[in-house]
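Left out: one protein chain. Kept in place: all the others.
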Amino acid sequence: MFTNNCPDHISNNDLANPQRRSFLSKALAAVSILFTGFVLYPMLQFLKQPLAKGGTVSRVAAAKISEMTNDSARIFRFGDSPAMLVKTPEGELKAFTAICTHLDCTVQYVKGKRHILCACHNGKYDLNGQVLSGPPPRALEEFRVFEEGEDIIVSRT
Amino acid sequence: MNLKLNFSARKLICFCLFTILILAGNTDRTFAQQTSSCISCHLEEVDDDHTELVESFMGGVHQKRGISCVDCHGGDASAEDMDDAMDPDAGYNGAPERKDIPEFCARCHADPGYMRGFNPNLSTDQYSKYLISGHGRLLKKSGDKKVAVCTSCHGVHGILASNDPLSPTFTLNVPYTCANCHSDSVYMAGRDIPVTQLQEYESSVHGQALLQKGDRAAPSCAGCHGSHEARRPEPSGVANTCAQCHNYVRELFVSSPHKAAHEKHGYPECEVCHGNHAIVKPTDDLLYSSSAGICADCHENDSDGMRAAKEMRSSIDFLKAHIDSARNVIELVRFYGMDTDDPEYQIRQAKNKLVQSRALIHTFSPEKVAAVTQEGSLLAQEANAFGQDLLKQYGFRRKGFIFSVIVILALSFLLTIKIRSLNNNGDSIQID
Partner (left out) sequence: MKKLKQFLYSRLPLEEAENALKKKRVPVHRFSPFYYLGGICLYLIMLQVITGIMLLLYYRPTEEQAFESVQFIMTKVSFGWLVRSIHSWSSNLLIGALFVHLFSTFLLKAYRPPRELTWMTGMLLFMTCLGLGFTGYLLPWNELAYSATKVGTEMLAAIPLIGQTLKEFLRGGTNVTGITLTRFFAFHIWVLPLALGMVVGVHLLLVQKQGMSRPLTESSGPAISMPFMPHFLLRDLNVWLLVLALLITLSFYFPAHLGNPADPLAPTPVGIRPEWYFLFMFQLLKLLPAHILGIEGEQIGILGFGLIGLLMFLVPFLDKKSAAGRKSKGFSIIGWVMIAAFIGLTLWGVLE
């Protein structure tokens, strides 16, 4: 750009034409508006409410307190993997990963039988996550559970 | 010599202090042990074997529970003189012969009343189990003195509890303990059993879980053969042994037509397809493949059985293909930086179905397998659709990127023209 600045270059350039110049101004204005749009759209989208709730993966509201009856359980998502919230027949709340330690199947709660079952190979865990029988090599990882207002919160730490 | 004696004396003092420290509970037995002339004399012996004997005894479970030399060997530990102490009249019975060792140990270990005073949880049926074991029967019936007796696995004086990681009977050590004899081709010569079990076991799923991952839930030799009662299993017992852990698959098998067939021919169920010591992770090729497949061992080509195998294999392949294609799409979009938590959750569920369907092979019913693979395929397809959707979103990003660059370049171009037109205005460049 600077190399074109030599005064010698100032000569018969048709851009000196006033009509051309008003077209240029209009074009500049139009493209500038377009540009502003392209800048503002992502910014406003960013400010908008995000696609999902801002919960974190190490802490999740697994259920409402009112939803859980004694001797029941529910599977909820904890990050990208399933986890299980259990309310024992005595009314104690517990949470485990719902992934069987044998071959990664999702486990289920068996009402009235005091155990958690993996249907893939009939692995059974007790209500402390310990292996009762079947092929699972290890206990289910247990999470911390606590109540917060209406919600039952499960957290990793 | 003098030096050696001094050294031994010092050793004795150390051991006494050590024993006092450990057995601060101060029982009568402890006292008896400390004043034992067996220990003092055997420690003073120049012979290393003797000192080693005492040293190993000192760390063992018997010493910890307060059992003294006399409790097993008899004799008089209070006698100063060696001959008095080891006088058969004083009850000294010396070291038992190898063939008599089981009875030697059983004097206490088969006596529930006596054992109760030490460890109420320890069973007292080891001796009776040993008598029905392969080892015990050979010893008793044919007088075969090479078979394992108690000390072969447990050691002699320094016996450790089997939950001690240093014990030869600790689960992780059991395969090597058995292999001491069973992998020794010279020692095992003349018997009709192989010597390759350890090697095979090490390559198996169980061996890898136990020996490499240290997973003590996986069976060692004793997990299937038993320990004191160890013997070659009956064909009819094999499946029940496997079902200790693999109960679901076994249930499926029992409900299948194969159960009757195996009974008819006296086949050992699980072992027929999966083998025994070298049980490797089963592949889908084991079920059916163009070249191999275990079913072909019994079933003719073009028979109903082979057709069923082929159908089950194709159901499983169908599900695998769906999972793979969904995973490919999702890996691509994840590479593009998109959020793939949702479809990955679905793929996980589809994989559940794959594992389930593989277990269901043991029903040998193509319909039952297909029902589950269908469910799984639907899940995988959903994940795939989700991935495609994300791919579209990525396309939107891409378009946005291209258009915004075009707009920026257009603006820049117009600005350049504007700058040049300003230059042409004349008043821009000034020479001072």
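Should a chain be cited, it is by its letter among A and B, assigned in written order, with residues numbered from 1 in that chain.
Keep this in mind: a residue touches a chain if its C-beta (ideal position, glycine included) is under 8 Å from a C-beta of that chain, and two chains touch if they have at least 3 such contacts.
Keep in mind the model is a prediction, meaning the values are calculated, not measured.
The residue from B:Y114, B:Y187 or B:F401 that touches the chain not shown here is B:F401. Although one chain is not drawn, its touching partners on chain A can still be listed: residues 1-2, 5, 42-43, 45-48, 50-52, 54, 56-59, 157.
Considering the complete assembly, chain B touches the hidden chain via residues 337-339, 341, 397-398, 401, 404-405, 408-409, 411-412, 415-416, 418-419, 422-423, 427-432.
Convention: only the chains that are shown with their structure count from here on.
Computed from the mean C-alpha positions, the centre of chain A lies at a distance of 37 Å from the centre of chain B. Residues 1, 4-7, 9-10, 13, 15-16, 21, 24, 27-28, 31-32, 34-35, 38, 42, 51, 77, 79-82, 103-106, 119-122, 131, 133-138 of chain A are the ones that touch chain B when the two sit in their complex.
Interface of chain B with chain A (complex): residues 209, 213, 215, 217-218, 245-249, 251, 339, 341, 344-345, 348-349, 351-352, 355-356, 359, 400, 403-404, 407-408, 410-411, 414-421, 423-424, 426, 428-429, 431.
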